[in-house]
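The structure under discussion is supplied below as structure tokens; questions concerning it will follow.
What follows is an incomplete set of chains from the complex, kept in their original frame.
Letters are used for the chains, namely A, B, C and D, taken in the order the chains are written, and counting of residues starts over at 1 for each.
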Amino acid sequence: MPETRILKDVCKGCGLCCDNVCPENILVISADTINASGYHPAMVTDQSKCKGCGFCYMICPEPAIEVYK
Amino acid sequence: MTSEIIISGFGGQGVVSSGIILAHAGMFKGKQVTFFPSYGAEMRGGTANCSVVIATEKVASPIVASPDIVIIMNEPSLARFEPALRKNGYLFFNRTLIKSNPKRNDIQVLPIEANRLAEELGHGRVANMIMLGALAKKTDLVSLESLIKAQRYRFAKADEEQLSINDQALAKGYTLF
Amino acid sequence: MKMVFGRPAGLTEIRQRYCPGCGHGIVHRIIAELLVELDVRERAVGIAPVGCSVFADEYFNCDMIQVPHGRAPAAATGIKRVRPECFVFSYQGDGDLAAIGTAEIVHTAARNENITSIFINNAIYGMTGGQLAPTTLPGMRSTTSVKGRDIDKQGYPIKVCELLAGLDGPYYLERTAIHTPKEIVKTKKALKTAFQNQIKNKGFSLIEILSMCPTGWGVTPVESRQWIVDKMIPYYPLGVFRDRGKEAK
Amino acid sequence: MAERNLMYGNHAMVEGVIAAGCRFFAGYPITPQNEIPELMSIRMNEEGGVFLQTESEIAAINMLFGAAAAGRRAMTSSSSPGISLMQEGISYIAGADIPVLVVNVVRGGPGLGNIAPAQSDYFQATRGGGHGDYYTIVLAPNSVQEMFEFPKTGFELAEKYRNPVIILADGLLGQMMEPVEFKYQPLDPKNLPEPEWALSGCRGRDRRIIRSYDLRPGRLEEWNWRRHEKYQKVIADEQRHEESDCDGADLIIIAYGTCARIAEAAVKIARERKLRIGLFRPITLWPFPRRRIAELAGRTRNILVVEMNMGQMIEDVKLYTECRANIHFHGRPGGGVPTPVEIFANIEKILGGKK
């Protein structure tokens, strides 16, 4: 089962990956965490749903996302 | 008499506005003032800081090397500017976002729950006003009135609601000590 | 478990200084992947422009040079002519390529120089703080057109692919976008074609990429994706404007 | 006291240009002077003037050439790399004896360098970075107030001598805020005289030609000599400077622009220590205030030149002090900005060394 990892401190919280890019809509900006650079990073809500399609990775400018299978 | 101030924080924390408002307030009190901002290489984010000088006679250098007062809005800024502060100088810092504590004991340390208090007023972004209010109270550099006048001058185009929230935040900070 | 998607070896470990949601990062990642996939990274020389992507010289994991504003095509020509065995790509923004660098890109295209030109069209001068670009849309606001671009005084935007298509020289010209994974895949395909054209010594390829600049546009990163659809694509149609490979057939 | 407005140096420059009756700006963005074109785009619109964001600095300087040749006050502003690109154009404009105003908000160099304040374009500005024998009048402001006032002075000098004028500022003067007084009434462009050489169509008069070439044997040389006379006149009549406590000083600091501000702070420290330190600030970098400096050189033993570069103005100081004082140098290149403390330390070293 695929796994999506968000590199918390690389993420700039732009929200692109959370903006219906993920077919499963399992990515959101975590309002309450703030990273070293002062951004609210994205997080995966329900890892089990991940298809490993990599769309999130593709649209991430940093890239701050890794997908494992 | 010359007072040199440095205000430092993240890009989005209104560091530059605070500096300009402080300088304005000084000018409204008939003082000589200068303001000089300095940004990092990043287009957004990163840290920004600015130097404000408020004096009774003509200001020579607008760049502040060893400030009398520093307003610290985030963690990295504390590490950078605490050492530069003059002996017996004032260090106002944003306790909400800054976990570590100042190390020096030859300075006046003033922790302020700026972001928390701002949130209580319903607007995280006015944390900078809270700091300015506190500064007005603790030092006789500028008056609360001149700060209010200054912020209303600076944000002339903003709506009254915003302006009054700023006023409240300044007042809030002013009542802290 | 092994990584199926992740930071490509074509990128260094250095964190990018771009704003949140900036399109440069997406394009960097695609280029970095191709450098590896087409096995040209170790013989690549990249040219960084003056613009937000001036820092590209730190981000791409290959030999890089940063050159004067607008002159990347000239520097690329110099490098390619003395080292034809190298893979030479230039990376430029719209101010860099379509304003100050107009003469260099036109003549490099006219010479059909065997290089790959990557052109990031975000319709704004990002680095200097959002001034009017040659590609800024009619009526669009910028810090030097606060009431919106006034066609009568500030002229019409320049459509680079359409302009260069007026030359006999260039081998391949295409315009793509990166606001959705689907378009990103297409952009990668276009860049791959451009890379391969150079590898096959076909000559000059330019890929114009419509890219998000949330900061310059004064919108959120998320809004900037829609902006590309609503504002950019209608004025800058996507597609292939020159393909001498096809024409030949 | 007139009303004081807290302004950025770059914004004061814009208001100064408008107040000088200039209604033509052409320029290209570059840090640290972007606030100039940005505000200019708004103000020219309000004043019915012309604002052109050009395709390049080269286009800008040549648009200036055209607009000024047509008899209108015209200005551009840029920063170091952009000014380098204007060198051919400036040489043509100087060679055609046309008045224009060019502002250089200097940044760290060479090359792309950085966006910090610097003074490393002194040679380029005062020696003519372009080709051929020509000089541009160079004004060096050191306050936001002067950023406002010098455009007017600049246009007056440019027109008096039909010569390009450069205002040499730096990132600090452009980016800092200070109170400004609008000391004079803005000029109405309509009240500016029509130059008798301007291109406007030849109705009712002989046709006019503006050019910088003459291929007839010997003619270009004669023209150059006439321009040489003009330069001699500028040198004789237009040297400007500001000084404090220079007479009888043990050491005189010579610095312009931002460095003069910082040096002033250093001098304050020194005077608190009862040291007799003079401060000399050239306001015109070309013509260099050689007359007064020559006088002072005879009377003081030590001169400390402070510049934000590796040593450029120091050559003029040496040329005009004619070996009658010890010249010391305190420089910071590449966008480095000296601190008052560091300058003071240098003063102590020099005077200490004297004992």
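Everything below uses one rule, namely that contacts are C-beta pairs under 8 Å (C-beta built on N, C-alpha and C of every residue); 3 or more make two chains touch, one makes a residue touch a chain.
Bear in mind the structure is a predicted one, so any value in this text is a computation, not a measurement.
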Notebook entry, point to check: Each kind of chain is drawn once; how many of each are in the full complex?
Noted result: A x2, B x2, C x2, D x2
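Throughout what follows, only the chains that are shown with their structure count from here on.
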Checklist line | Chain centre separation (subunit C, subunit D; CA means) in Å | finding: 38
Next item on the list: Indicate the whole-number Å distance between the mean C-alpha point of subunit A and the mean C-alpha point of subunit B.
Entry: 35
Checklist line | Mean-CA-position distance for subunit C and subunit A (Å) | finding: 26
Next item on the list: Mind pulling the residue numbers of subunit D that touch at least two other chains?
Entry: none
Item checked: For subunit C, residues contacting two or more additional chains -> 18-20, 127
Check: In their complex, what parts of subunit A are in touch with subunit C?
Finding: 2-3, 10, 12-16, 18-19, 21, 39, 52, 54-55, 57-63, 65-69
Next item on the list: Sort out for me which residues of subunit D touch subunit C in the complex.
Entry: 28-31, 34, 37-38, 41-42, 45, 51, 53, 55-57, 81, 111-112
Notebook entry, point to check: What residues on subunit C touch subunit A, complex-wise?
Noted result: 1-7, 15-16, 18-26, 29, 178, 180-181, 184-185, 214, 220-222, 225
